[in-house]
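Note that one protein chain is taken out, while the other chains of the complex remain in position.
Should a chain be cited, it is by its letter among A, B and C, assigned in written order, with residues numbered from 1 in that chain.
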């Protein structure tokens, strides 16, 4: 049944598209979606025009949602040009019409009590963290932000991060901006210094896995926003699953689009992604 | 082997696109093609952008070719919005890049001696006739033009026709512009009045058939530019055939893209289009 | 600039066209169904439209026991299509009948349960459990495009004899009145012979086509893109194959009701299947592109039927087969 928080399908309009470092930042007038969006949710865009040869929607975290944009409710996304779909998006003229479904997935869970939080973003993975930071701060949380990427061009949101977080730390693999190395090379020090009680992370799966392992060692929960290939984004196709241990201890191939996209990193069987872990519900029956 | 008259494949650029009555008139900077184009030839445009779901090129008669356009050699086409491909073309922003192959097919044959010619165009079928008129006049032919369509909105080239022909006659089925009726309703009178010695016709197949039959009765040759669905436009696929009687009297399923697109109407077995006429070369062997 | 930002609305359907269709003893208000595996168990789609507005929800194929399905990645996009290799993930028939079906029933939707199995007995037992639910389930679709463990993993649907064994067993376990539809695979030399043997074995009708066996190699990793190596190809890319299958089977078995599917994206595509001989159509991959696809297609179909002069869907079924001089219903 459609409810006030149900996703909508809207014919949106591209309000602006600009390059930011290696990424593209796109604002889309999408009334209804903007009003419903919460940090950690995503939208799914149809690509290719009509008739398209690319049937599957592309999923993007909501970077910003403004209920009162000049053109009505507006959402913003940040994306990397990866393949044919994002290439097409990157060439869309302003005022193009785009078919957009959202908001999809669950918002990031927000702690009931004010905690010291660390928000870690890898590459464009920082996109959903700025609106999260805002919410966390209104709930009295301390927000530390840590952004990493291979190069400075692939860091997204330095200015936004300064505004959104109490403190912003940057790291690049080539050392061109901020510290040199990977996020995990500096995590120990950062967590100690800021006495992190809760992590939110979004970025490449390898990074999320490393953070999860690390956080678990120090008994700090880490909410990870994962990216598994999605055909539908709305929970009907079963392509987007990951092996995840439920509260009941049972491992299930769990749809990341509707049960996620963010999960407690400790529940994901990172090592076994790409296989069916033994003990997974229904695994023994697989032909 | 590529020769100076061979077709080229060019990445052209849309210079302008405007609505003219029910049609669209598009100018494309297509250097090389413009220089080679002769009246009666056509171009084939790729549609749908990349990656497209529409693999087949769309064929359009060359309406005008200007070797010295502001943007280099430019060709113009006139098209009706029929299906998904022409819909896509009708929405192309200026300066879009289009992949264009041409000039394709044979030019209209031009008589060696100056004759009294009648150029008949149905709907957008008039498009190739204006440049033809020019050539005929430089060869000393008298050029009479006769344009017909269902409605005034579907008549193309009234202004151009006035310029190109000694006399222009118009006919519409609804009588909104010019005479009322179909081209063939007035052909007898027109041919008598103008003492037509040679007809060129382009338009719907039914019109071409009627003109051919009519012209044959009075022993006037009629060059008809036909439209059969084409997959390749360059002679390699064998989809675009019509049953045509050769000089040797043999009926062959003949490729209209490379042997045409214009034929002496008398050689086409109009009644048998959509079947294999008995006696066609190789027909007896069909399983 | 002209600002046109409106919620996407499906076109209204033409109310004057009678969309009812019959599939054996099953009467449906409209011929538009969801395709198995492309609408889950209905719940998620209900956020986008009222499930009772379309003909029926065909649920994801359910097996006797819970099943994890295959490892990831499970999909690849292909030109105008996609490859999937889900491996029939599901909670098992017991949980499904206790949780998903009752929820779906209370929406007022008609329910066609798709079942799958590794053996003839699996199918029979799963069917029996479904049947026990009574009238809340309208029909069973039997997905015989599964590997038969007792026959070197050969897919049931690829062999007329295995296919008929499954259908006979299901027919036996659900009794004579309950409609069952055999879902056929296009990956066969002669789909008509498989169709015939399913009908002979007691199928009320046929659903076709399931996906085509395909493979995509990732040119970056230089390995098969999906973990299952091969997968099922669906989407508009395969539509001409589906329409051909429906056409051939209808020509051979004109009285057997067919649920047509494969690449239906629009009302015109659905109409193509109806003209070829389908009495109903299922919407699969289109839902991934457009969550409201089923309802939109239903409305487009009723408009198109009206435009072509039909007052009832039934007049259009198999109309593409008419002789050159036969122009009925116009």
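The rule is short, and it goes like this: contacts are C-beta pairs under 8 Å (C-beta built on N, C-alpha and C of every residue); 3 or more make two chains touch, one makes a residue touch a chain.
Keep in mind that what you see is a predicted model, and the values were worked out from it rather than measured.
Asker: Could you tell me which of the visible chains the hidden chain touches?
Answerer: A, B, C
Asker: Touch as defined at the start, partner being the missing chain; which of C:48, C:96, C:156 or C:247 qualifies?
Answerer: For the chain that is not drawn, the touching residue is C:247.
Asker: Would you mind spotting which of C:168, C:196 or C:239 touches the chain that isn't drawn?
Answerer: Answering carefully, the residue with contact to the hidden chain is C:239.
Asker: Using the definition of touch stated at the top, determine which of C:27, C:149 or C:217 touches the missing chain.
Answerer: Result: among the candidates, C:217 touches the missing chain.
Asker: From the list A:51, A:111 or A:181, pick the residue that touches the absent chain.
Answerer: A:51
Asker: Taking the entire complex into account, which one of B:17, B:54 or B:80 touches the absent chain?
Answerer: B:54
Asker: For chain B, which residues lie in contact with the unshown chain of the complex?
Answerer: Against the missing chain, chain B presents residues 1-3, 6-13, 29-32, 46, 53-57, 71-72, 95, 97, 99, 101, 228-229, 231-232, 234-239, 241-242, 252-253, 258, 273-276, 280-283, 285-287.
Asker: Going by the touch rule given at the top, which residues of chain C touch the chain that is not shown?
Answerer: 76, 78-81, 83, 158-159, 187-190, 212-217, 219, 222-224, 229-231, 233, 235-241, 243-244, 247, 263, 265, 268, 271-272, 275-276, 304, 308, 319-320
Asker: Contact with the hidden chain only, please: which chain A residues?
Answerer: 51, 53
Everything below uses one rule, namely that only the chains that are shown with their structure count from here on.
Asker: If you tally contacts for every chain pair, which pair is highest?
Answerer: A-C
Asker: If you average the CA atoms of chain A and of chain B, how many Å lie between those two points?
Answerer: About 55 Å, centre to centre.
Asker: Take the average of all CA coordinates in chain A, do the same for chain C, and state the distance between these two points in whole angstrom.
Answerer: Chain centres of chain A and chain C, defined by C-alpha means, are spaced 34 Å apart.
Asker: Going by the contact rule already set, what residues in chain C reach two or more other chains?
Answerer: Within chain C, the residues that touch at least two other chains are 79-80, 236.
Asker: Which residues of chain B are in contact with two or more other chains?
Answerer: Correct list: 51, 53.
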